[in-house]
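Only one protein chain is missing from this complex, and each of the others stays in its spot.
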Amino acid sequence: MARLRVRDLRKSFGGKTVIDCISFEVSDGEFCILLGPSGCGKSTILRLIAGLDQKDSGAIHIDDCEVSDLTPGERDVAMVFQSYALYPHLSVYDNMAFPLVMQKMKREERDAKVREVAALLGIEGLLQRKPKELSGGQRQRVAIGRAIVRRPKIFLFDEPLSNLDAKLRAAMRVELAHLHRQLGTTTVYVTHDQTEAMTLGQKIVLLDSGIIQQTGTPDDLYARPANTIVAGQIGVPGMNFLEGRIEAAGGGLIFRSDACTIPVDTRKELRPYQGREATMGIRPEALIPGAGDISATIEFVEHLGSEAVLYARAGRARIVAKVPADFGKSIEEKVSFALHDKGLHFFFKGSRIERVD
Amino acid sequence: MKKTLFFSAAFLIVWLSLLPFLWFLATSLKTEVEITAIPPVLLPSATLHFYRTSIEQYDLLHYAKNSVIVAGLTTCITLSVSLFAGYALARLRLRAKGLILGCLLMVSMFPQISIAGPVWRILQSLGWLNSYQGLILPYVTLTLPLGIWIVASFFRELPAELEDAARVDGCGHLQTLFRVMLPLAAPGIFTAAILIFIYAWNEFLFALLIMTQQDYQTLPVGIALFQGQYTLPWGEIAAASTIATVPLVILVFFFQKRIIRGLSAGAIKG
Partner (left out) sequence: MHGQPVRLRVVRLSLLTRERVFAAALLFPGLLLVVIFAFYPILYSFYLSLHRIILGLPGLGQPFVGLRNYADLLHDRIALHALANTLLFVLSSTLLEVMFGLCIALVMNRHFRGRGFLRASILVPWAIPTVVSSQMWRFIFHDKYGLLNFILFGPDISRYQAWLAAPSIAFAAIVTADVWKTSSFAALLILAGLQTIPDDLYEAARIDGASAWQQFRKITLPLVRPALLVALLFRTMDAFRVFDLVFVMTQGGPADSTNVLQFYGYKKIFAEGLMGYGSTVSVLVFLVTFVTAMVYLRLLGKGMFGNPA
């Protein structure tokens, strides 16, 4: 178990900057998610931590040791790969024992550890099989087992669930969370799936275009997105954005946009922005059908069973709302929404205008 | 109609490929009388007469032994050298990779005569003419481009994540090569071995120049230089030729898929 500190990390491939000035910390035993769309550089960060690629500048500390000049093996980290990367010519047992053999651990001790971890993961019955005789879920377990067995300082996961089907993925998610609670090992987990990020992560580092957009707990990122990029990436369906202007009207303050005009008197923080262009973000779940400030025409309804997702047009803007399943209206009908204050966010030039109470 | 045409073409190809060799095989099984019959006799009476005389009078087994030693050692040495070089070229970060591959390709196209004189002089000054190492080292050099090219192309096909996994699990580069990459690339290495062996087994010009004493000559040199007292000893030549060819024909029939893959590896890229 260990603390990981990454400072001012930079890396470019062939003149193209992949990550730029990345800094974050993962405290002892923390489960940290690197979240972002594909190509945002999150896997590169993981490979730099593992020692599979070399940084251009910056520093990586594990505990208080700068590891940049250590080989992957010397860093004492374990990694689970997207393709699992099980050694095809070795049995499950030998795959799991492999890192211990490399540590020159004694046979009896090694055997005990492999069996203990196999029991923990419920794969005792598979030890003699070759990887190609296993299902996707079983391979996944073996890959995790190979990482666990050496009790490394840090676990690195590179999109480990993306090759599984949806049902298995949900089950493995729960299992990984459980495993982390049991082992308490510092973990860095790369994914593009925000559900994984929200359910597994104690801390999320959200990346886009090679830079960190926001670092925080899952709740933080959902409730107080630092900018429109974060706001757009967290939450399903994504946040609605309305472009407009903050204006004075009748002694109060309003947000005027093509779709609606909303009084924002209670928001003291918006006063300095009077007369400026701004973006209002509305969570789909903050749009309450009934009497209210926004009126729209329904274009499409997606029924999900427990709830429904409404696609509607308000002025020139398209909005998405999450509504109860028994919501009665259908396509072409008019609908009005009230706004739930908690799901309302304001951005100036893309950055959050922090709320003041 | 189309089908008949196709199968007769296939039949013709097989027949033309095998006929000359079968004719020589038949020749080797003839008697003295049959071989000098005019017009020639098609079917031999299947005696091993010429095999016996080629062993007793022409020391065939001695040539065969030299061929086995030279081709065998060449294969082993070229493979080990190509294994390291191929791995470095396929998988490690290195400057001037393109240049090195280009140079290797160039070496594989050198006309032998352009280097034969100097190589002969180098070996002479080392006192290595008429020695196994004197022939093996040039053979290793000449087969290296082929070996490195094939081994590298097989290494390149292995998933990179396996190598990353091995590195994270604590392997150095050399351990990664031997514990993970080598077992997985074994089929490719075997393919390279077959091709290198065939090359070294068949090579003639250098063997002719370097091995001037009969004690060290390989089968091709023997077969080219067999002399009778008045006429050419066709029976013995055919018998020796058959002995030199049969191992290769067996290799070809057992491993045709691998050989075909190996020969086209690297040649068609892009």
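Note that the chains are named A and B in the order they appear, and that numbering of residues resets to 1 at the start of each chain.
Throughout what follows, contacts are C-beta pairs under 8 Å (C-beta built on N, C-alpha and C of every residue); 3 or more make two chains touch, one makes a residue touch a chain.
Just so it is clear, the structure is predicted and the values come from calculations on it, not from any experiment.
Participant: Where does the absent chain touch, in terms of which shown chains it meets?
Facilitator: Checking the complete complex, the chain left out touches A, B.
Participant: Tell me which residue among B:Ala166, B:Met181 or B:Leu209 touches the hidden chain in the full complex.
Facilitator: Counting the whole complex, the residue in contact with the absent chain is B:Leu209.
Participant: Of the listed residues A:Lys11, A:Arg139, A:Lys153 or A:His192, which contacts the missing chain in the full complex?
Facilitator: Here the residue in touch with the unshown chain is A:Lys153.
Participant: Pick out the residues on chain A that sit against the missing chain.
Facilitator: 51, 54, 65, 67-71, 74, 76, 103, 105, 150-153
Participant: In the full complex, which bits of chain B touch the chain not displayed? Write them out.
Facilitator: 2, 6-7, 9-10, 13-14, 16-18, 20-21, 23-24, 27, 35-40, 81-82, 84-85, 87-90, 92-95, 97-98, 100-107, 109-122, 137-138, 140-142, 144, 148, 152, 156, 173-174, 198, 201-202, 204-205, 208-209, 219-221, 223-224, 234, 237-238, 241, 244-245, 248-249, 251-253, 256-257, 259-260, 263-264, 266-270
Keep in mind that, in the parts below, only the chains that are shown with their structure count from here on.
Participant: Could you work out how far the Cα centre of chain A sits from that of chain B, in whole Å?
Facilitator: Using C-alpha averages as centres, the distance is 57 Å.
Participant: Contact residues on chain A for chain B in the complex?
Facilitator: 47, 50-52, 71-73, 77-79, 81-83, 85-89, 98-99, 102-103, 146, 156
Participant: Provide the residue numbers of chain B that touch chain A in the complex, in ascending order.
Facilitator: So the residues of chain B touching chain A come out as 159, 161-162, 164-172, 175, 179-180, 183-184.
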